[in-house]
Structures are given as structure tokens and as C-alpha cells.
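So, chain A:
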Amino acid sequence: MSKVYLALQDNDDSRYIVEAIIEDNQEATVINQPAMIRIESTGELVVRRSTVEEKIGRDWDVQELHLSLITLGGNVDEDEDQLRLSWNV
Partner candidate 1 sequence: MVAKKLNLKDKYRALTRDLDWDYDYSDRKKAFPYEEFEGIKITDWSKWEDPFRLTMDAYWKYQAEKEKKLYAIFDAFSQNNGHLNVTDARYVNAIKVFLTGVSPLEYQAFQGYAHVGRQFGGAGARVACQMQSIDELRHVQTQVHAMSHYNKFFDGFQDWTHMHDRVWYLSVPKSFFDDARSAGPFEFLIAISFSFEYVLTNLLFVPFMSGAAHNGDMATCTFGFSAQSDEARHMTLGLEIIKFLLEQHEDNVPIVQKWIDKWFWRGTRLLAIVAMMMDYMLPNKVMSWKEAWEVYFEDAGGALFKDLARYGIRMPKFVETTAKEKEHISHQAWWIFYTHGHAAGFHTWIPSDEELDWLSEKYPDTFDKYYRPRWELAKEMEARGERFYTKALPQLCTTCQIPMGFTEMDNPTQIAYRSSDYEGEKYHFCSDGCKHIFDQEPEKYVQSWLPVHQIYQGNCGGANVEEVLRDYYKMNLGEDNMDFKGSSDEKRWNEWKRKGVA
Partner candidate 2 sequence: MSVVAITPDYKFEAKDRFENFHGNQIVYVGWDHHLMFCSAFAYPVPPATTFKELRDGVMQEAFEMHPEYSKVNWETATWLLDNKPFEPQLDKSLQEQGIGHKSLLRFQTPELKGYKNAGV
């Protein structure tokens, strides 16, 4: 199974997004690098709006992810409630 990944700028918003990702993706590995945080997982990775809102304590639009996102790998499926990364293999 291939790995999907995303990387975020190491900033205050990302802290909560990462917390949410860890909670929703048991498999995910977090790698801290200078100024950035890389999260990878086998097969699939989901960023869920409801979990991020819980962590960040305010309304959060999935598209706000773009403000902190640096890169990603995988097929993207996005709607109002979540962003999902996956490979078809």
C-alpha cells in the first residue's frame, strides 16, 4: 500500500489541524522538520472539519487548509466536511 502525505507550515493554526488529523487517523505518522510538519499515512488520510473545529475552538472552513498547506501526495477528494487523500492501489 502506498503512502499518502501532506505537509503544513509550522504555525499556530496547523497545530490544531495536526491534532485533529492524529485523532482521526490512527495510522498517521507526524514528522517535524524545520518550519514544517509532514504527516503521512498508509493508504488514506482525512482532515475532518468537525474535528478541526473542536480543536481550534471556532468555525473552520475546509478550504482554510490552503493557508497552511505546503504540499500533498494522493488523489484529493474535498467537500464542505472533509478533505480526503487516497491512492487507488
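Candidate entries met the following condition: all candidates are chains of the complex that A comes from, given by their letters.
A few points about this structure:
Here, a residue touches a chain if its C-beta (ideal position, glycine included) is under 8 Å from a C-beta of that chain, and two chains touch if they have at least 3 such contacts; residues count from 1.
Values in this document were obtained by computation on a predicted structure and should not be read as measured data.
Only one of 1 or 2 makes contact with chain A in this complex, and that is candidate 1. Residue ranges of chain A in contact with candidate 1, taken from their complex: 2-7, 9, 33-36, 63-64, 66-80, 87-89.
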